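Every protein chain but one is kept in place in this view of the complex.
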Amino acid sequence: MTAMIAPLAWVCPVFGLGPLGHPPGVSHYLVVGAILFVCGVVCMATKRNALGVLMGIELVLNGANVNFVAFASPWLQADGARSIGLDGQAIAVFVIVLAAAEAAVALAITLNFYNNHATVDVDRADDLKG
Amino acid sequence: MASILDDDPRIIEFDVRTDEMLVNMGPQHPSTHGVLRLVLRTDGEIVSEVEPHIGYLHRCAEKIGENLTARQWIPYTDRMDYLAAMNMNLGWSLAVEKLMKYEVSEKARHLRVLIAELGRIASHLVGMGAYGLDLGTFSPFLYAFREREKILDLFEEACGARLTYSYITVGGLTADLPPGWLQRCEAFLDQFEPVIKEYHALLTTNAIFVKRTANIGVMSREMAIDYGCSGPVLRGSGVDQDLRRDGEAIYTAMYDGYAFEVAVMKNGRYPRDHEYPPVPPDAVIGDCWHRFFVRMIEVVQSMDLVRQAIDRYSACKGTIGEPLKLTEKIPAGDAYLETECPKGQMGFYLVGDGTAIPWRARARSSSFSNLSVTADLCRGCLIADVPAIVGSLDIVMGEIDR
Amino acid sequence: MIGGSVAVASTCCLGAVVPPLAMLDWHAVFFMLFAAAACGCALAVVLADNVVRMAFYLVLSLGATAGLFFLAGAEFVGAMQLMIYVGGTLVLLVFGVMLTAQAPFVSIKTSAAEKAFAGLLGGALLTLLLVAALSVEPWRRPGSVGPTEPSATPLGMALVGVRVDEPPAHSPAVGRSGYLLPFEIISVHLLVVLVAAAYLARAKRRKTPRPVEMVASVEPPVSVAEHAAIGREAAVGAPARSGSVLVGGGS
Partner (left out) sequence: MVEYLIDRVGLPGWLAWTAAASLAAVLILNVIAGGALVFIWAERKIAARIQDRLGPTRTGGKFGWLQSLADGIKLLAKEDLMPDGADGMLFRLAPYVSFCASFCAFIALPFAFDFVGLRLNVAVFFVVAVLGLEVFGVILAGYASASKWSLFGSMREAAQVVSYEVPLGMCVVVPVMLAGSMDMVTIAEKQAGWFWNWYLFHDPFTFVIFWVYVTCAVASVNRAPFDLAEAESELVAGFHTEYSGLRWSFFFMAEYGSMFLVSAMAAVLFLGGWNGPVPLATLAGLSEGTGDTAGYLVRLLGMVNLLGKATLGVLVMMWIRWTLPRLRIDQVMTTCLKYCTPIAAVMFAGAMLWQLFLPGGLVPGMRRPAGEIREGWLEGPGGRGAASAATGSGDLVLAPAAQVRP
């Protein structure tokens, strides 16, 4: 249950300086990552514009990246805990590069779709429906 | 329109579907030389269709000409090609004189040549400088205006005005030159001659300038003739025509005894009367570069003509004579005369009915015909080429719309 | 970053009067700043309808995330995020937006029911993730290790196959540790994408006329003449071929 109350103390400035008084830890980054991830998922689910869906994917990847970097950072860990070190940063780099490639391919698909259907509304991409 | 475009090999299609855009270039646009309006149909940067729209500067000059005496209309001709008003004055005066079969004195004739050629230099300086502006370089424009100012100073001394002179008039000129004018004019020519090298360095032979103008807006000889182009635009396409040599007798008589070569590429070479920079290998006859180059050559030739005119004028004894009265009656009949103005062949037509006021006064504008090629030249070019092509035609809206 | 420096400047003045500000942890302040920007803009991406605005919010969100990376000591990743993600990928995305930015598609509305359902789902997912993120004690409490000067060198060495951040005992032979293979794979992958992008953007000669009905479905074609007539009192016809025109069409 403490896990549920902890965010309250974390965001609420009523408790003295609140979060501003001490340096952030991995959890803080994980929260940001989670919010970005969820925003991305919701974005993918609700947007009907193909490019909106693409932006959702970027957000999801970015949320994951925040987590990788947070786990990789030696500063954010509690004493004694071992960070994943370089692995996290390297994976983040790979994710960024792959996201660039993914965006290019997805854009190509979108533009082709637009050429063939004269729309970018993904709900109308139902040619293969049985 | 669609059928033309389909066959045009210059029109290419991209896999990405893009939509055409209609863009208004002008009438308030920095590079359309006044209030010209071009409607561009573009596909990205590629222009598929250009349509010029004119009429924004229409002032009913021709109708007014039917309510004024022939000499009273002179100031209205000033406002046609306001960059070369002297040549406009000359055109109308000669047309009226042709109808009246009037001949001006020898001294006035040489003074007219002197003034008209100075006016040609002044006009080409604007054309040259503004063309640099169209291509995105500002400094040559101001250099050109620096020199033009000196010509305007000379004109101001001669007639009191700097833009709309009404100096050349029916029956001669309104006044003779003030004392010392010829020396100042020669001083200007001596100063101006070496400066032309700078223009060649900044524009004519500049690598970027050549890249922007060579092989752009190529107009074939036939096309230039078909459209009725004239002046440097026609000669830039390799047509050997200059009314100062090929015109009607009353006009060519003015240039009797003057030595000049027509600035046109004949047998692959331009006249060799002066040092000119070589033609770049990229340039094709009839492209923007050649149109520009013809103007540059004409500036040098006009300087020669001015020098010759100064000699002849000072050799003449007597006075330039008096111009005709403002209310001089015009005989019945009609006359049409084209003269070689800086922008091209400017024609004036008048019908007299025995009174002092012409029954009809009309003008045939060279810029109008020159402008009409834009639609053909600009098809399939890039947006940046549109100012390059329109600028190389060197049009003046005052003359087109009148 | 600009926000950062301005914030420093303004809190400097405040700090003189309000003693508790002395206790501020700047790291935390900037973290909060960037975290708020990242999350707020991500939320705005979800809520915005206009696709260009979505792209703009996404830029801000990713830029703020790059700031977070800098704060975490991953400077190289942060700079890379700015360069590739924000500077490259998103420009590409904006290009896509503009290429397809027909008025009807700029904002495609989603039905309220879908939104509510997605929000519910997202809320559940968020709760799950937050519980997971905050339930591990060592994650919540940063250690006493101060920031060391970050360096991109170990990462660079790792990408070419040498691990310098680990004791030699853990790393196998040079070239077989690190990320040499993924690095090469991703290089080839990028090359393929580059070729594909060039293929996509290639120009070809027009062979078949464009299907008219598709163009029509997007935007009714407006002729030049029609367009020209708008806003003009007297439309002057374009000059036709005028071999020897005496009287101009403009008069």
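Letters are used for the chains, namely A, B and C, taken in the order the chains are written, and counting of residues starts over at 1 for each.
The definition used in the following text is that a contact is a pair of C-beta atoms (placed from the backbone, for glycine too) under 8 Å apart; a residue touches a chain by one contact, two chains touch by 3 or more.
Quick caveat: nothing in here was measured; it's all calculated off a predicted structure.
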{"item": "Displayed chains contacting the withheld chain", "value": "B, C"}
{"item": "Contacting the left-out chain in the complete assembly, out of B:56, B:209 or B:255", "value": "B:209"}
{"item": "Which residue of C:86, C:126 or C:159 touches the chain not shown here", "value": "C:86"}
{"item": "On chain C, residues whose C-beta touches the chain left out of the figure", "value": "1-2, 4-6, 8-9, 11-12, 15-16, 22-27, 30, 50, 52-53, 56, 59, 63, 70-71, 73, 75-76, 78-80, 82-83, 86-88, 90-91, 94-95, 98, 146-154, 164-165"}
{"item": "Residue ranges of chain B at the interface with the undisplayed chain", "value": "21, 23, 29-31, 45, 132-139, 142-143, 146, 202-203, 206, 208-209, 211-212, 382-387"}
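By definition in this document, only the chains that are shown with their structure count from here on.
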{"item": "Pair of chains with maximal C-beta contact number", "value": "A-C"}
{"item": "Euclidean distance of C-alpha centroids - chain A vs chain B, Å", "value": "65"}
{"item": "Rounded Å distance, chain B centre to chain C centre (Cα mean)", "value": "53"}
{"item": "Two or more partner chains touched - positions in chain A", "value": "111, 114, 118"}
{"item": "Overlap residues in chain B, where contacts from two or more other chains coincide", "value": "15-17"}
{"item": "Chain C-touching residues of chain A, taken from the complex the two chains share", "value": "3-4, 6-7, 10, 16-17, 19-43, 45-49, 51-52, 54-56, 58-59, 62, 65-66, 69-70, 72-81, 85-86, 88-90, 92-94, 96-101, 103-105, 107-108, 110-111, 114, 118-121"}
{"item": "Chain C residues touching chain A - in the complex, by the definition given at the top", "value": "20, 23-25, 27-29, 31-32, 35, 38-39, 42-43, 45-46, 51, 54-55, 58, 61-62, 65, 68-69, 71-74, 76-77, 80-81, 84-85, 88-90, 92-93, 95-97, 99-100, 105, 108, 110, 114-115, 118-119, 121-122, 125-126, 129-148, 154-155, 158-159, 163, 165-166, 179, 182, 186, 189-190, 193, 196-197, 200, 214, 217-218"}
